[in-house]
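In this view, the complex is presented without one of its protein chains, the others remaining in place.
This part shows chain A:
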């Protein structure tokens, strides 16, 4: 379980804080989306979780342990695929294992297994330049999985893809989640994407610094299909979320 306890943070070069006295939690195996206007600090939450930034105050706990004392608890998947062009697909996904000093034979075995699972077994020896945008994101996801962490932080992973690919990738991601039972935190600014994917949505409405995220349950079970998005209740939820986001955007 991930828990923020009164976390405050300000970038040294900024006057205004980003986050102030923020508390929230995410249960194991949950799929939670975080939505908010651009620049509201969604990505900062991830940077705090994965240790790229240290909070000025408060505590971040994973399974009740402060994150400074534990390793490899979360894996980050950025918006851009950030695949290394000089590494083959197989070598790209093996990168976190290489850094974790996993034995070579074991690396190959796990990489093959995960590539099979994400449907890219035939591309193991290819290079990123040979892949489409959707494929690259799948490789990037496979790499995130192979870090072995139980909590995946996905930062707008599909926002650079075209609409059809994005829709396909969303369905694909739900299937992967069902298969791997990992905790997923998913940042997006696309309300529909958040509703389709997440069990619970955290919405950031405050101007900077934000002090809370409203938690909203999505009244849908899994597995999901797109038809469900047309239900009256869901359409209403979508409208109300968009309304909340609009209020927080000052033009």
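The criterion applied here is as follows: a contact is a pair of C-beta atoms (placed from the backbone, for glycine too) under 8 Å apart; a residue touches a chain by one contact, two chains touch by 3 or more; residues count from 1.
FYI, contacts and distances are computed from a predicted model.
*Asks:* Name the absent chain by its UniProt protein name; which of "Sarcosine oxidase subunit gamma", "Sodium:pantothenate symporter", "Ger(X)C family spore germination protein" or "Putative aliphatic sulfonates transport permease protein SsuC" is it?
*Replies:* When "Sarcosine oxidase subunit gamma", "Sodium:pantothenate symporter", "Ger(X)C family spore germination protein" or "Putative aliphatic sulfonates transport permease protein SsuC" are compared with UniProt, the left-out chain turns out to be "Putative aliphatic sulfonates transport permease protein SsuC".
*Asks:* Where the complex has a chain not shown, which of A:65, A:80, A:109 or A:246 is the residue touching it?
*Replies:* With A:65, A:80, A:109 or A:246 as choices, the missing chain is touched by A:80.
*Asks:* Among the options A:17, A:55 or A:128, which residue touches the chain absent from this view?
*Replies:* Looking across A:17, A:55 or A:128, the contact with the absent chain belongs to A:128.
*Asks:* Can you say which of A:55, A:96, A:157 or A:209 touches the chain missing from this structure?
*Replies:* Counting the whole complex, the residue in contact with the absent chain is A:96.
*Asks:* Need a quick check: the contact residues on chain A for the chain that isn't drawn.
*Replies:* Residues 50-52, 71-72, 74-76, 78, 80, 82, 84-86, 95-96, 98-100, 127-129, 147 of chain A touch the chain absent from view.
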